[in-house]
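One protein chain is absent from this view; the other protein chains keep their places.
On to chain A.
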C-alpha cells in the first residue's frame, strides 16, 4: 500500500483529540505513532498503534441509529470488526473507536472470502430486525427494540447523477441511462417492498474489508447497515464485471464464495435479481468517474470510458427484465 502521512504534530484540534482517544483506548499505547488513514468527505480516520479512531461525517445518522448499527457489529464479531467503545461526541462530531485491521491489497483481493463473508452477513438471523421491513412497522418511530432501519434505495446513485453537468457529452450518456432506471430507484416513486430481505451492509466494496492478525476477514463501516434486498450488496462487482473492468475469473471466485447465499434465487438465475442493481451501480460509478475527471481537467481513461460505454448499452437494451 502507499505510504500514508504520519501525524507527528496533529494538524487540527480534532486530530489531536482522536490521537488522545486512541492512545487511551483499550489496546492503545501512549507512545504509538499516529497515522492518518483517511481524511476526505468530512471523515477523519486516524490509526494509533492497534487502535483506529474515526470522526464521522457530521450529517449522517449519528444518533440512536448509529448505536443500533454498532450494537449489531458488537454482537457479530465473526462478521464485523467489533467496536472497542461506545460512540462519543468530540468537538461537535461523533467519534468511534475500533481495532486496527489490515486493508485489502489491490494485488490480491480475497474475492472468494469476500463473497463468503457477504453471504454469511445476509444469512444472519434477523428475528427482531426483520419486523422493521414489514408492512405495519413504524419506519420513523423510535427503535426501542434495537431494530435496524430498512435499507430502501440506492440514494447515492441519484445524488451523484444530480451533480453532473447536463451539457457534457458523456454526462448526457449517463443521464439518459439513469432515465431508464425504475422510478423508485431514481427516487421518483415509492419504494416497493423488497421480495427478499436480509441484513445488508448497504455500501459494500473492497474498501469495507479488513484482515485480522489471524488472516480472517471482517466487514467495517456499519453506517448503512439495514434490512433490505441483499442483491444490492453484490451490485458494485456485478456492475464492474458487466462493464468488462472486473475480470470474469475474479467475478466467478466472488460468486463461488457467495454460493447459495440469500441474494441467489432458488432457480439460480442471479441476473434476474441483479440486473437493476448492477445497472444502477454502473451508472453511479460512471457518474463518479466523470465528475472526478472533470474536477481534475483530464480526459477519461480506458476503464472510465468503459463505464460510460456501459451506460450507452444500458439505454440501448431497454427495460430491465428484473423490473
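Convention: a contact is a pair of C-beta atoms (placed from the backbone, for glycine too) under 8 Å apart; a residue touches a chain by one contact, two chains touch by 3 or more; residues count from 1.
Please note the rule applied: contacts and distances are computed from a predicted model.
Q: Pick from "Transcription factor zinc-finger domain-containing protein", "Multiple sugar transport system permease protein", "Cell shape-determining protein" or "Molybdopterin-dependent oxidoreductase-like protein" the UniProt protein name of the chain that isn't shown here.
A: Looking only at the record, the undisplayed chain corresponds to "Transcription factor zinc-finger domain-containing protein".
Q: Going by the touch rule given at the top, which residues of chain A touch the chain that is not shown?
A: These residues of chain A touch the chain that is not shown: 104, 106-107, 109, 156, 203, 205-207, 236-237, 240-252, 268-271, 274-275, 278-279, 285, 288-289, 292, 301, 303-304, 306-307, 309-310, 313-314, 316-318.
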